[in-house]
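Missing here: one protein chain of the complex. Every other protein chain is in place.
Then we have subunit A:
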Amino acid sequence: MRIDGSTFIMSKRASKGLKNSAETLQKEDVVQAVVIVDSFKGGFHPITYFIPAALVPVVNTPLLDYTLEWLALSSVQEVILFCSSHADLIKEHIRKSKWNELASAMVITVMVSETCRSLGDAMRDLDAKAVIRSDFILVFGDMVGNVNLLPILEHHRKLQKQDKGVVMTMVYKEAGHGYCSRSVDDKAVLTVDSSTGRVLLHNKMKVGTKRINIPLETYSDCPQVELRYDLQDTHVAVCSPAVPPLFSDNFDFQTRDDFVRGLLMNEEILGSTIYWYKLDEAQYAAHVSNWQMYQSVSHDIIYRWVYPFVPDSPFIQDVEPYVFLRHNVYKQKSVRLGKGCLLEEDIVIGENTSVGENTHISHSVVGKYCHIGKNVTIYKSYIWDNVVIGDNCHISCAVVGHDSKLGTGVRLCKGSVLSPGVVLPSDIHLDANIVVCGPLHRKQSLDHDVYKQEKLAEKAYRLLLDETEYDSEDSGQAQKLCGLWLGTSGGDSESESEEELSASNETSDRASPVPDDTYLFFSEVMDSLTRGYDDKLHPDNLILEINSSRYAYNVSVREVNYFVVKALLSLPIQARSADSAPKYLKEFNKMLQDFLPILQNYVRNSDAQHDCLQALEDMASSTDTLHDGLSKLLHLLYEKDILAEDIIMKWYNSGDENSTSTALRKQVAPFIQWLKEADEESDESDSD
C-alpha cells in the first residue's frame, strides 16, 4: 500500500463544516464526491508533461472547473480532490477559484499522493485514510456534464435496500451510432438484467474485436436480458463505502474496468453486485480522456448539449459571459475583429483576442489574449490562450497550446498538436499527426527511451517514437503520439472534410499498430515458446503458460489453436537462420521432438486441425521457406498423427480462387496424390 503521499487539507471551513453537519445533518446526509484528478490514461500525452489533464481548457475553460461546477450544481457538499501529478498546479488553481472563498457551498479537500499511478492506487489510499463515510460519487477531474447526481444517489440507495451486495451504480448515456461521442477506449457491450438493472457482463470492445462470448448461464438465470452496444460510458459511478476496501483487498484492480471485471467474475465470492443507470435524455456527461473526446465534447458544448455549462452562461464567476450570436458564434465583447474577417460557424473567441484582416475562422475555439494575423485560415482547430499566429498561416485540425508563437506562413494540418510554449519559425509546414513539444524542463519525467526528439527550431522539437525501443508492450505509447485522433471519429466530419479525415485515419493507423489482444497473445506465446526451447522447459509447463495468457487476453479456443501453430511454425525462422526449405524442415523436426506434446494438446479435434491448416496456409503464403517446404511439412504432421487424412483432403478441396491459394494447392499436389494412392492401396489391401 502506498501511503507515503502527503495529505493537504485546503479548506478553512473544514472545522466549521463539520460543526454544521453535526448540528443540522446526520453524517449520512452529507453528499460526498471523490474526484480523481488524474485519469491515468495519458490521452493528452505529451501535453500532460506541461499541464495536468484536468486543466486542459475545453472551450476556454479548464476541465476541472466544469467538473466542480457540475458537482456544485448537483448539491454535492464535500469534494475530495485526489491528485497525483502536477498537484502544485491543481492546488494553485483551487486556491484561486471561488471554491476557496469562505462562503462557498462546497468544501473541497485536496489530497495528494505522488506515487499514485492508477485509480486502484487512489482508492487504496482513500481506504487507508478512511475519509469515506457513506455512499459517494466517483468522477474524474476531466469531466463535463450537467446531470443532477442526486437522483442517481437516491437510486443507488434504493437498490441497496433490495440488494445488500450492491457496491456500484455505473451511469451510461444513450448515444446514437455514427456520432463520435463514444471514446474508442470505452466501447463496450453491456449485458444487463432488464428487470432489475443489474449488470451481468461487461465486454470491452477493443479495436478489431469482432465477437464476444456470452455464457449460457447469463440467459438461464435471468428471465429478461438486455444487450446494449449503444451506450456512452460517462465514467460517473455511485459507489458504496465498500468500494475502497474492495480495491485494497484485490491488489490487481488497477482501473475501473479491472474492478468491474473482477467483481462480475467473482460475484459469488465477493458477494458484490453492480448496477447501471441510464441517463435521461436531457442530461449529459462525458469524460474527456483523449483528443477524440476533446473534440466531440467541445462540439457538444458549442452546440449547447451541456446547457447550462455553455460559454454564454455566467457559470465561471470572474469571466465575462460570451455573447451568443447566430450560427453558434460565441464572442466576448473585447474581441477585436479586422476588416473583412469571416467568422463562419461554431466558433468561440475569448477575451481580448484580436483577429487580423481577411482572416477566415470556422469550427474552432480561440482562447484569451490571442493575436491572429492577416489572411489566416483556421479550421476545426483549438487555439489556447496567449497564442500569436503570424500572417498567412493555415491551421486545420490542430491543437495549439498556451503561449505558442507561429511565424508567418506556417501550415499545420490534420491532427498536429503543439504543446504549450512552442515557437515555430516562418514557413514551416507540418503534416499529419505530428506532435511538437517546447523545450522540456521536466526532463526527469520524460522517458527518453520512448521518444526521439527531432529539433525543428530553438523552441520546437518534433517527437518521434523510437522504433528500436518499441515493442508490443508499449503499443499504448504509440497511440499517445497520434495527435488529434480525428481519424477514428469518422462520423464527426462533414462531407467536404471526410476525405481529409480518412486520410489522417490511415496515417495514424500505419503509425501505430492497434494493440490487438490477439496480437499481444501471439507475441506472448512466441515468447513462451522461445524461452521454453532455449531453456528446455517441460512441455506441460509451457501449455500451462500458454493457457494462462489465453485467459489474460481473453482469446477464444480456436484462436488459441491457430496462434499456437503459427508460433510453432515461425519459431525455426526466428531461432536459426533457416533460409532454405530443407534447413527449415530440419530445424522444425528437431523442435518437434520437444514440442510434439504441445501440438498434440492443442490440435485434438477436426476443428482444431482446420485451424492448424489455416495457420499453415497463412504462414506459407507469407514466408518463402515455408512455401517451398509445405508439402514436406504436411507429410510430417500427417505422420505424427497431428493431421488426419480427410481433413487435409477437405482443406485441399476448399481453396479459394485467388492466386496464392491455388499456387499453394499446386505446391502440395504431389503429397495429396500420394495420400490418395496410399488410401487406395490400403483399401485394396483391406479388400484382399
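The criterion applied here is as follows: a residue touches a chain if its C-beta (ideal position, glycine included) is under 8 Å from a C-beta of that chain, and two chains touch if they have at least 3 such contacts; residues count from 1.
Note that contacts and distances are computed from a predicted model.
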Answering from "Serine palmitoyltransferase 1", "Translation initiation factor eIF2B subunit beta", "Auxin-responsive protein" or "Cytosolic iron-sulfur assembly component 2A": the UniProt protein name of the missing subunit is "Translation initiation factor eIF2B subunit beta"
Which of A:F324, A:Y369 or A:Y652 sits in contact with the chain that's absent? A:F324
From the listed residues A:K91, A:K187 or A:R304, report the one that touches the chain absent from this view. A:R304
For a quick check of understanding: of A:A33, A:A72 or A:V603, which residue touches the chain that isn't displayed? A:A72
Given A:D29, A:D88, A:E101 or A:D540, the one touching the chain that is not displayed: A:E101
List every residue of subunit A that touches the chain not included in the displayed model. 72-75, 101-105, 146, 148, 173-181, 230, 281-282, 284, 299, 303-308, 310, 312, 314, 317, 321, 323-328, 345, 491-494
